[in-house]
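Here the complex is missing one protein chain, while the rest keep their positions.
Entry: chain A
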Amino acid sequence: MENIIELKNLSKDFKILNKKSGKFSVVKDLFSTDYTVERAVNQINLNIGKGEIVGFIGPNGAGKSTTIKMLTGVLVPTEGTVLVNGFIPYKHRVKYVKEIGVVMGQRSQLWWDLSVEDSFKVMKEMYELSDAEYAENMRIFEEELCISELFDKSVRHLSLGQKMLCEIVAVLLYNPKVIFLDEPTIGLDISVKTKIRKIIKRMNSQQGVTVILTTHDISDIEALCDRVVIIDHGTIIFDDSMNKMKQLVGSERKIIEITTKKVISDELTEKIKGMFTKEHLQINPASNKRMDIICDSGEVDINELLLQIMEYVGIEDINTVGVKIEDIVRQVYEGNLL
């Protein structure tokens, strides 16, 4: 599979003004040349093949958005190279952006004062689509989303879910080769989220569109991505398949969710912790009658565990789940796993 995106030793520095304090600090700041250089992205190396759907995640402030902005040609790298479909994004922006589509969950690219249909028509002309191409794509979106119901509405008056659907349609309209989705499902209800995921999957399987998805919604990642790249403090700390990520915590890991009859005492918690080696057991007291025990099966004597709990507080309900990606990601962000 050939690479459609290549990042080599990519870095980005920002100059942050050291704000002064005290009298007239605002004026002093105006004329100050006292800057600290902050390295937001540090020597990133990444290759993405055509047709991949890659989840690009990391804690807030990790450098995700900065990297995406360099990939979309908005920011110029301080060091290193960016290549997307043979283009250097910031160098030939006007030509380059025809190859890509960008959807940002918190921003709008549509024309605020126009109707949805008018916005689409502007996109059609700006990207030089033929009448046939436009009609064909519209037909598909009509089938999938009944998009024509929104045609007459002013973009300003759309609900968030409707707006995001329109943003995605607008971007997929001109058949980009790569799409960058930055928090596309933030604030959306599950029904709209499902529709959006379906469209992305379809564009990927039918048109071979490469997808880079930045999100904090782990269910998006689980539903869509084969590969996950985790970035923290400006560097990539994980770049592998979803399966490999699950193995970070051992594929036998399970979570036992216990709801107790009585309030869980500290004594009980300590007792349980003491029963097992810490590495094999983690307790999350989710509420004072709820205990989530994360452990590897086979390394914990479930019988003994449950007996203890029953003796102390009684068991109201019990549920076991396989490993939660969300927990893995949280542990990665907290620096526990890598």
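The working rule: contacts are C-beta pairs under 8 Å (C-beta built on N, C-alpha and C of every residue); 3 or more make two chains touch, one makes a residue touch a chain; residues count from 1.
Keep in mind that, in the parts below, contacts and distances are computed from a predicted model.
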Hey, which one's the missing chain according to UniProt: "ABC-2 type transport system permease protein", "Transcription regulator PadR N-terminal domain-containing protein", "Integral membrane protein" or "Phosphate transporter"?
"ABC-2 type transport system permease protein"
Based on the whole complex, identify which of A:154, A:175 or A:331 touches the chain you can't see.
A:154
Which of A:60, A:243 or A:303 touches the missing chain? It is A:60
Tell me which residue among A:97, A:178, A:209 or A:325 touches the hidden chain in the full complex.
A:97
In the full complex, chain A touches the hidden chain through residues 14, 60-61, 64-65, 69, 72-76, 93-95, 97-98, 100-102, 104, 106-114, 118, 121-122, 125-128, 154, 156
